[in-house]
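All protein chains but one are shown in place.
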Amino acid sequence: MSLIRDADLVLKPDRRPFAALYSRNIRAVIERGLMATRTSNAAIMISGFVEPVLYLLSMGIGLGALIGTVQGPEGTPISYAAYIAPALLTVSAMNGALYDSTINVFFKMNYGKLYQNMLHTSLGPLDVALGEIFLALLRGFLYATGFTIVMAAMGLITTWWALLMVPASVLIAFGFASIGMGITSYIRTFQQLDWVTFIMLPMFLFSATFYPLDVYPQAIQWLIQVLPLWHGVELLRQLSVGAFGVMTVVHVLYYVLMIGGGMMLTTNRLRALFLK
Amino acid sequence: MIQNPSRPAVIVADQLTKRYGDFTAVDSISFEVPAGESFGLLGPNGAGKSTTMRMIGGVSQRSGGTLSIMGLDPEQQGPEVRAHLGVVPQEDNLDQELKVRDNLIIYGRYFGLPMSYLRPKADELLEFAQLTEKSTARVDDLSGGMKRRLTIARSLINDPRVLLLDEPTTGLDPQARHILWDRLFRLKERGVTLILTTHYMDEAEQLCDRLIVVDQGRIMAEGSPAALIREYSTREVLELRFGADRNAGAADAVAGIGERIEVLPDRLLIYAHDGEAALDAVTARGLTPLTSLVRRSSLEDVFLRLTGRSLIE
Partner (left out) sequence: MNNHEAAPSTTGPSRPASLTPLVPHPPATSARKTRRFGSWYVAEQYLRAMKGYLDIVIAYSVGNPLIYLFAMGVGLASLVDANSGTASFDGASYLQFVAPALLASAAMMTASGEFTYGVMSGFKWWKTYYGPLATPLTPQQICQGHALAVAIRILGQSIVYLVIVLLFGAATSGWAVLSILTASLAGLAFGLPLMAYSASVRDDKGQFALVERFIVMPLFLFSGTLFPLSTLPWFLQWIGWISPVWHATEIGRVLSYGYAEPLWLSVVHVLYLLALTGGGLLLARRVYARRLEG
């Protein structure tokens, strides 16, 4: 412990871009997240992987017995379980990413006071946001890997291309996480968060997850095709059987743009989100 | 302690303002804090003290005015400024999901400090906070006082040059308060600049070289504790209680005794250079208060004089 001299008290400005928001220390936020998982909530972490598996077992076996086969992406018939499995993986990527970037962020901000204590240090809001998004994606990656293994065990995987579902679901999670954090910056009360979950429900059920889009009138079909979940479902469904086309590129591009837009929104809203 | 005007200003606030919608929490306040000073913000709850602290720490955006911390604007250079600050917020915001010692280590990682520095430093700070036995406990299992000590220890992990303490001893027992005051004196000897808010006048008198009295977002007075008492109060105060509903009536009866009289709901205050003499004058008028007390003037009296209200309501 040395004595503080006057020269120590005149700081030089940092000329990097984003110096007000970013201290190049995302790593500390990630380290903290991993340590917290190890100390406090490993069981819950692992259990998150169970939900899509339960849906797959229930609907794949139970409904599969009633429905039999449906038309796959190439027009060839596939089992009902093989039809819904990629959709369930997409939904799980969306749910996980949105949960982490909305409810979880809101709670840590207002109740756990975690971000207050992070921002009293030399961390900037951008370090915190990127660190949290990275953790959400890491979790999404682990769930996707687990789910793909379950699919393989159930005999639902017929091509090596299906392995691409894992990075693709991380891409999908990234899209939702980047938008989710931007949305959270506008949220003031817990009740408003209930609305976010409420809006996710129809997207989950209507985006060609459990049955093809053609039950709807044309206008509704267009509406659903504008929403992100449908693009994710279709992308993973194509990857699961290794059937590609122009639309594959469109789906990927959709998410790339969504990530770009979401990150811009989130970065712009960082002050509103973290520095009130 | 005499402040040294030749030392550079660590904090310069000029017409600093913070508004939340229609509500003005901090209303155009200006002050300077030179290096090595122990500077206090004294005021009741809701006076704008914590908001000012949050703006200094760069975690709240100001609505107007300018602010410079060690020559930088905390809004433009937040990470750079905060790297040299230690912050003790009003409410403990410890990481509930981590164990006690890990709280210190991870907090240090936020400053980018290496583990080789943090491991021994964390043990040293646990010692300082008398929490060595609790190092693997969950934060939830600590008592209120222990949490406070851990928060204070945590703020020292980066050897800060400026320490911001928002109501540091609220929730501590008297013994723990005195230990903390002693630690703060030692930091001050090393040249750490201390900025603290408090609504305890004894704490302000003990710790602050200089302070500002704030109320409703404005500065009411500024100076050393002794100078403020000299300027706004008398040497002694006589406190009289006549019983509920009778204090106001008694005020007329004691009129003229001392330099000034304040009527509070539960008691009468007579400001006088010599309290005992004032008490003699009261009894000479045939008045018999239920209780009487002569004491030295404090910052509480300064605040009452400036705002017409009690500091702790």
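Order of writing sets the chain letters: A and B. Residues in each chain are counted from 1.
As a convention for this text, a contact is a pair of C-beta atoms (placed from the backbone, for glycine too) under 8 Å apart; a residue touches a chain by one contact, two chains touch by 3 or more.
Every value quoted in this text rests on a predicted model; they were computed, and no experiment measured them.
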Omitted chain - touching chains that are shown: A
Of A:22, A:174, A:206 or A:254, the one touching the omitted chain in the full complex: A:206
From A:63, A:138, A:154 or A:265, residue that would touch the chain that is not displayed: A:63
Per the touch definition above, residue among A:7, A:43, A:153 or A:246 touching the missing chain: A:43
Touching residues on subunit A - with respect to the absent chain: 40-41, 43-44, 47-48, 50-51, 54-55, 57-59, 61-63, 65-68, 70, 80, 191, 194-195, 198, 201-202, 205-206, 210-212, 215-216
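One rule holds for everything that comes next: only the chains that are shown with their structure count from here on.
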Computed distance of Cα centres, subunit B from subunit A, in Å: 45
Subunit A-facing residues of subunit B, complex: 7-8, 10, 35-36, 57-61, 70-72, 75-85, 87, 89, 91, 93-99, 102, 106-107, 109-112, 158-159, 161, 190-193
In the complex with subunit B, residue positions of subunit A that touch it: 1-6, 8-11, 13-14, 19-23, 25, 27-29, 31-32, 35-36, 39-41, 112-114, 116-124, 271, 274-276
